[in-house]
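Here the complex is missing a single protein chain, while all its other protein chains stay put.
On to chain A.
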């Protein structure tokens, strides 16, 4: 009865942004991205891709609570890059990897 609706897990509520971005006030070049309605699937792959970036000093994600359907991705980069740049770069690289896989697959 009190159980939350299952669709809340993957439908972004109206008026909420899919991604929000918050800069760290104490550390230079550090920021936290909140991605709504995503889980380990995206968190893990994004983190692994960020680790490949030589300018990224720290990248990690967490799922704050099983009933809060969002992930937090924290990125800390060197001064050569910025969290936003690293984040976009990681998505672009993953996107190209997927394109490559799709083209290379044949049955």
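Here is the rule we use: contacts are C-beta pairs under 8 Å (C-beta built on N, C-alpha and C of every residue); 3 or more make two chains touch, one makes a residue touch a chain; residues count from 1.
Everything that follows uses one rule, which is that contacts and distances are computed from a predicted model.
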item	value
From "Glutathione S- transferase, nitrogen catabolite repression regulator", "DNA-directed RNA polymerases II, IV and V subunit 3", "AAA+ ATPase domain-containing protein" or "Ubiquitin-like 1-activating enzyme E1A", the hidden chain's UniProt protein name	"DNA-directed RNA polymerases II, IV and V subunit 3"
Chain A, residues in touch with the chain not shown (by the definition above)	6-7, 9-11, 17-19, 21, 23, 28-29, 35, 38, 40-42, 44-45, 48, 51-53, 79, 82, 84, 87-88, 91-102, 104-107
